[in-house]
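Missing here is one protein chain; the remaining ones are kept as they sit in the complex.
Per-chain residue numbering starts at 1, and chain names A, B, C and D are given in the order in which the chains are listed.
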Amino acid sequence: MANQANTELLLEISGIHKRFGGLCALNDVALSINKGEIYGLIGPNGAGKTTLFNVLTGLYQPDEGKFTFKGIDLFRQKPNVVVDSGIARTFQNIRLFHNMTALENVMVGRHVRTKAGVIGAVFRNPGTRVEEAAIKARSLELLDYVGIRKHAEEHAKNLSYGDQRRLEIARALATDPQLLALDEPAAGMNGKETDDLKRLMEKIRADGVTILLIEHDVKLMMGLCDRIAVLDYGKKIAEGVPEVVKNDPRVIEAYLGATPD
Amino acid sequence: MSNNDKKLLEVKGLQVAYGGIQAVKGIDLEIKQGELVALIGANGAGKTTTLKTLVGMVKPAAGTILYDGQDTSRIPVYHYISRGLSLVPEGRGIFPRLTVEENLLMGAYYRNDKAEIQNDLARVYTLFPRLKERYKQLAGTLSGGEQQMVAMGRAILARPKLLLLDEPSMGLAPIIVQKIFEIIRQIASEGVTMLLVEQNAKLALKTASRGYVMESGKITYADSAEALLANEKVQHAYLGE
Amino acid sequence: MDIFIQQLINGLVVGSIYALIALGYTMVYGILQLINFAHGEIVMMGAMITISAISVLSATGIGLPGPVLVVGGLLIAMPITMLIGFIIERIAYRPLRNAPRLAPLITAIGISIVLQQVAVLVWKNNPRSFPDLLPHEGHNFFGAVITDLQIVIVALALLIMVGLLVMVEKTKLGRAMRAVSMNQAVAGLMGVNINYVISMTFVIGSGLGAIAGVMVGANYGLAYPTMGFMIGLKAFTAAVLGGIGNLGGAVAGGILLGIIESVGAGYLGPLTGGVLGSHYQDIFAFMVLILVLVFRPSGLLGERVAERA
Amino acid sequence: MLTFSKKNKVTAYIGMAVFAVVLAVLPFIMGATLGNTWVRNLDLAMLYIMLALGLNIVVGYAGLLDLGYIAFYAVGAYVYALLNSPHLVPLLAGTGFEWILHMPLLVVLPLAALMAGLFGVLLGSPTLKLRGDYLAIVTLGFGEIVRLFMNNLDRPINITNGPQGVNLIEPVSLFGHKFSQAITVFGVEFRSVHLYYYLFLALALMIIVVSIRLQSSRIGRAWVAIREDEIAAQAMGINTRNVKLLAFAMGASFGGVSGAMFASFQGFVSPESFILMESIVVLAMVVLGGMGHIPGVILGAILLFLTPEVLRDVVNPLQDKLLGERVVNPENLRMLLFGLALIFVMLVRPEGLWPSKRRKAELHEKDEKAAAEAAEKESAHG
Partner (left out) sequence: GNKEETPAAETAAPVSATAPGDVVIKIGHAAPLTGNIAHLGKDNENGVRLAIDELNTENVEIGGKKVKFEMVSEDDQADPKTATTVAQRFVDAKVAGVIGHLNSGTTIPASKIYSDAGIPQISPSATNAAYTQQGFKTAFRVIANDIAQGGALGEFAATTLKAKKVAIIDDRTAYGQGLADEFEKAAKAKGVTVVGREFTTNQATDFMAILTTIKGKKPDIIFYGGMDAQAGPLTQQLKKLGVSAKVIGGDGFQTGEYIKLAGDNAEGQYASQPGMPKDKMPGFGAFNEKYKAKFNTDIQIYAPFTYDATRVMVAAMKKAGSSDPAKYLPEMAKTDYAGVTGPIKFDAKGDILGGNVTVYQVKNGVWEAVATVGGAALAPAAAPAPAPADAAAPAPAEAPK
């Protein structure tokens, strides 16, 4: 926002509605995220944040609205198309492939960027072998990147909670996303671990990936995000730089309460 | 005052293992009647495991647990609650396809005093007016904060003597966290003894009178809450910048 | 027209029998998410034991009236099937509660084979005729015929469903059953004796199985050790059609399946100009099942628990 | 199937060579000691290995519970039977399509696989949205539909010859030699059962290799991912619809190959061979052996197929010896023991007799999963 010249629009949604039976989980939501920013999404429990993530990643089909990413129309597209276009995510309740190793988890993330099929698998032609080696190399690199390379051969479910969160991020990064959507990555982490996570996110951003972040840790959000949007009852009630959002009376009333500390 | 010095819970040398993995490696804990004690520590330190062991969901490998002066090792899981031990589990553990009221009544499952149960239910509804509004809604459709309220309300209906809370603030909006902690203080003020496990260490220590710090299955610090808050090492390891 | 009404009645009766059995499947499924493949054999056991019990009772020579004999036989059979149900859960399912999902499915199949073979050893392979003791006076209903026994079957299916619904929705045991079905660990924390609740579910389901078995035996006049498989399969299909785990769904699915079958058998021929015939009734039934599930992936009345992402 | 460290490579190669020799002479050893029934049993066991490996792709790899798998076996069998028997002759007479009959094995076999694969897709497509037990019942229904069609497509036009089945199916003929006739090479007489043994062995090995290679491929990983968590798999960009259909098609085509071989081996097919119980038995082979683990599945297939046959040899003589008469109908006893064995094995080894590491791990997952599920709020809107 500050320097218009440098901003490049990455994701734009408008008029998004999502209903579950009688409940309107998203009501006319509009967002636009610029390339390279860390964009925060906050709001009370049940406000529709995760639902918005699900819509953005194709897991839920919105009822109406507009959704473009890099100018490509992704409205009501299948998840695999969305991922292919460059959006990846993590889940609020960690959803790893528990009985695969950490490395295999990340390798699954490479699926969308590779193409060996049955023929390749069966005949193991040179092309397939090269691709397979590349998948592995890139995956190890990513494990290293998030700092859990030493756990590569462990089953995902045996990793500690914080490492599982990191693994989920590595897996998402394996799809080569331009936009990485993280759903409460710091939930259940203590202050120290949260700080580590914050540094990881800054590194990812520095490497050119735009981040969309949901978190209830206000301190983290205020310190990390370039801009923040606030959802309440499926509606966007505020948007702007942290300082402004923090002092918005509606946000205080619906979400922050009397400021702690 | 003598009553207040009574040890409600006394844990000695507790060890717990999952298969080959030792999750708790010989810890000692003590909680006096009416106390609010916090248990903090990193992920995987063994906090949840400790709580689960206290209510019989996990069997200890070694050590003794004396509750109200009695050894609890032979009690089946479903009898703990009638002895006054109640756990609000990590992740809330509500029954998604029961209504809010049915969930609350599950807390009183072991009780047969119908009139008293109705009283307690009314009390929960005054504590959480939000739940009264929604008593017929399926609990699975509630928001996270509301579910946490259901879980706490359910525990109240069990009339516990010792209430164990496992990360009640996890994933909740700040405003809800404040509310939950208000309620925790209120329940404590009514004389219920509590052991509170929290990732939000600062908040937990501010609420509790005493605290334990757990690290890789061991207790590393045991002190008054203020002392722990002031402890630099604790600050550095758990409280963040 | 009278033919059409007759076909509907036929379907209703078969359907009610399916429903009676489907209730047993659905109860167990509801609480454990387990297909109790052995339930069909419980039904068979109910019928076979009742036949034996009746012959013992009538051999005493007291000269009891027919219906009393049947009820007497049933009262002997029910506790036995309940015990069998209890034992099955105890030895074949309980140890596998934390095992991979398909393991109990295989033990269930094993149990079903074992029960069937035990029945063959006890009763031999021949079909047994079910003693003709119940009134089956035919009543004329717009030119169609329905017998007393058939009316009883339909009424019983509905009655038992209502009874079960009341139990599950209104009683403490019912609430505990539902709680156990959602989260066993937490239900235990609340003071629910999970093993007891699950055992009760099997005991009740198996008791119902015995009733269903007697209805089947009496209605068709025979029972045999291998009868459980086919009728169990149909009933299970009905339970799924209605939405497995849902008591009302079991009855709705049962009756619907019965009517589909009977209408399929009766009208596929004329409707297709004789190209298809009653031999396509099962195909027709399965096609309907698939169609229903494609449009309602959790059955007719099943809860649509969309998995949350 | 087995991995060896480098320094063990030599021993491994020796081991493999020994194994290969054993496989090669096995039918003759069996034939000499136990009779040709056992060579025949070996042949049939091989067919079941192929079947079980096919189902393993669907159930073991992709985690889709299929109770109607035998349908694909049936499709393969009928494709072979109809194209290699006199049955269709009157129907095709004068239509100009007579050429479809009597095609060489190398054409019929892929055709059978293809047809079965097609049916796999046909079954797969309406069931993609279904989960767990709903999928089970629909696949079960599908299996029955296929069998019923085969039983009833004798009127108005006689395509399958209905319950009478298709008879006089020609045996496999390779390199101009009919497998029904014995052949003598270097003084060794290879009988029909031997020839089939080597053919089936070759096909089974092929299927094993394909299974192994699929497992550790990009596609194999996608299957496991879907089995572990379908939504997460979707979110990783896996086109779950196509990947699942692929599993159905691959599994089905293995079944088709096995079915075609069954038809030629047996010389007769009828719908009775494709009843639900067969599907259940094949499923039991996969689960009992160790889902998703190829050696386990093979072991399961061999054990479940051969146990009843062994019991046949054991139960009667044993009763005669011990009791002097046959107190219990041996056939009942055989089934009884089979049932008890199923229960016993599952109780002792719920993860299967020879599970993969991954599956072993899964066994200890439930508690955590319950907690995770509880944490997840579930929604039940109508």
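Quick notes
Note that in this section a contact is a pair of C-beta atoms (placed from the backbone, for glycine too) under 8 Å apart; a residue touches a chain by one contact, two chains touch by 3 or more.
Quantities reported herein were computed from a predicted structural model and do not represent experimental measurements.
Every shown chain touched by the omitted chain in the complete complex is listed here: C, D. From the set D:Asn8, D:Gln164 or D:Asn242, the residue in touch with the chain omitted from the display is D:Gln164, counting the whole complex. Not every partner is drawn; the one left out touches chain D at residues 35-37, 40-41, 44, 85-87, 89-90, 151-152, 154, 162-165, 167-168, 180, 192-193, 262, 266-270, 272-273, 309, 312, 317, 320, 324, 329-332, 335. Contact between chain C and the absent chain runs through residues 3, 6-7, 10-11, 13-14, 120, 124-127, 129, 132, 136, 138, 145, 147, 216, 220-222, 224, 226-227, 230-231, 261-266, 269, 277-279, 281-282.
The rule is simple: only the chains that are shown with their structure count from here on.
Farthest from chain C, judged by the mean position of CA atoms in each chain, is A. The distance from the centre of chain B to the centre of chain D, each centre being the mean of the chain's C-alpha atoms, comes to 52 Å.
Per-chain Cα centroids separate chain C from chain D by 31 Å. Counting only residues that touch two or more partner chains, chain C has 183, 185-186, 303, 309. Residues of chain A in contact with two or more other chains: 23, 57, 59, 91. By the touch rule above, chain B contacts chain C in their complex via residues 55, 57, 76-82, 86-87, 89, 93-98, 102, 105-107, 109-110, 154, 158.
Of all residues in chain C, only 172, 175-176, 178-179, 182-183, 185-194, 303 touch chain B in the complex they form.
Touching chain D in their complex are the following residues of chain A: 20-23, 57-59, 78-80, 82-84, 88-89, 91, 93-100, 104, 107-112, 114, 116-118, 120-122, 124, 128, 131-132, 135, 155, 157, 171, 175.
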